[in-house]
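All protein chains but one are shown in place.
The block that comes next holds chain A.
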Amino acid sequence: MAVTDRARSRQMNYPLESCDLPGSQAGMHLLRGANSRNSAFTTHQQEHRQVGRHYRQGTISFSKENIAPRSPRPFPDRAPDRSAVRLLVALISLAAALLLPAAPAAASAPEWADGGALASDTGHVLLEWQASEPVTLSIAREANFSDARELYEGTASSYFLSGLSDGEYHLRLQAAGGKLSEPAVLTVAHQSLAQALWLTLIGLIITAGIIATIWRGARND
C-alpha cells in the first residue's frame, strides 16, 4: 500500500470515529461522503495543475495582453485572429475544468474493522471491514498468499468464517480497483480436548442421574 493511500485511509476513519450513528452502514455513508469530497477537491487541483502545465509549455497564453479586451468590432469583416481563438479556447477549457462534474478519484484500500489481529478458540470468527467499493476476500495458510482461496466477492462489509482447524490463517481484502488491504492474521487454537471430554463425561453423568431419578420415581407413581 502506498504511503499516500495509508494517509488517506487514516483520514477516512475520522468521520467514523466522531459519528454518533451506530453500525457500519452509517459509517460507510459518511465514509463515501468524505471520500467523494476529497475526490472532487483532488480532481479540481489536478485540472488547475494541467492548465498551469499547458501555460508553462506555451500552448495557452494567459498574458495580460491576451486577456485584456480589444476594441469591439460590431461587424467583423474577417476571421478572428489566432490569439483571440487561443484565448477563447483557454477560457472554455478553464470553465469546463471548473464547472463540469469531477471524475471519480481512485478509491482507497479496504480496511479491517478491528485492526487485523484475530484469535478464536472455537474455529469461527466474524470478519468486518470498511471499503468504499466491492471487495474480494481471500484466505490462505501461507503468509505470501501463494495458496489463497477466494471466500467472498461483493459489497457486504462482513463475512462469517467458521469450521477452521487449529493453525494460523492469513486474510486479505482486494478492492474492485485492485487495492489490497493490510493482511489480517487469524490464529485458531481450539479449547482443550481433554477439558471437553471431561465436561462431556460430567454432563453425561448428571443427565444419567436425572433420568434415573425420574425413572425410579415415575415407576412408583
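Keep in mind that, in the parts below, contacts are C-beta pairs under 8 Å (C-beta built on N, C-alpha and C of every residue); 3 or more make two chains touch, one makes a residue touch a chain; residues count from 1.
The rule we apply is simple: contacts and distances are computed from a predicted model.
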Complex member absent from the view - protein name from UniProt, among "Urea transporter", "PepSY domain-containing protein", "Protein-methionine-sulfoxide reductase catalytic subunit MsrP" or "Branched-chain amino acid transport ATP-binding protein LivF": "Urea transporter"
For chain A, residues in touch with the removed chain: 23-25, 121-124, 126, 149, 151-152, 154-160, 162-165, 190-193, 195-197, 199-200, 202-204, 206-207, 209-211, 213-218, 221
